[in-house]
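Apart from one protein chain that is not included, each protein chain of the complex appears where it belongs.
Up next is chain A:
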């Protein structure tokens, strides 16, 4: 199976450890992973902030880069949801009142719509790919820590990944999964919402952090580094001692990696590149 990694612009730039963890994990499970180097960004920030024309250009670029693969795996529920849920809307209706949005992209609207229909059904969030495509829920991971899981809005209500991530976590040896109160409530990141409505965003995160602390977990896990950057930045500012980790990083960890308490090392990862705060 030809599997393309869509690492996402955020992970590429700020959280390369997550991308490396996905590579490690998928290879361990027998996949041949490619990294199409033309990739940049799915366009979510632009579309969701109201810059549809720029977003459409980036979407068109994504569709060109990822055409022809058996599967495209993204370690981000939000970016995968953008491609699978919002690209069809861009093709179908959201650009309708402004046909100019497609004037600067090759193939025009009809070409865009064809590429959307061809490429987007094969784009998966990591947990979907593991559970639905590879058919595994035990990925052979070992992570002896108390972990709570934040399901993130776009995985939950966009992609509807359901309990796939927690099924994967429950099969990690040594891991104690503790339920997060109010798990389905938004953390307040919301892309540019976090700065446009910073006060509301912070108030939402304060409640999320209180819920996380009530679990006594050492690690907060999620399948999206954008939410984790926001929650982790708050956890770090408040000196809670709770660390954040992407689902891929926990699933990539094995007995070999346990170098000490709270080790975040995974094979082929330089610890220096893993920022503590997100």
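Note that in this section a residue touches a chain if its C-beta (ideal position, glycine included) is under 8 Å from a C-beta of that chain, and two chains touch if they have at least 3 such contacts; residues count from 1.
Everything that follows uses one rule, which is that contacts and distances are computed from a predicted model.
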Omitted chain (choose from "Succinate dehydrogenase / fumarate reductase membrane anchor subunit", "Lactate utilization protein", "ATP-dependent DNA helicase RecQ" or "Cytochrome c-type biogenesis protein CcmE") - UniProt protein name: "Lactate utilization protein"
Residue of A:171, A:197 or A:211 in touch with the missing chain, whole complex considered: A:197
Selected from A:54, A:176 or A:218 as touching the chain missing from the view: A:54
Identified contact with the non-displayed chain, of A:24, A:215 or A:254: A:24
In chain A, positions touching the absent partner: 7, 9-17, 19-20, 23-24, 33, 35, 37-41, 44-52, 54, 57-58, 61, 86, 89, 93-94, 96-98, 153-154, 157-158, 184-186, 188-205, 226, 229-230, 232-234, 236-237, 267-268, 270, 272-278
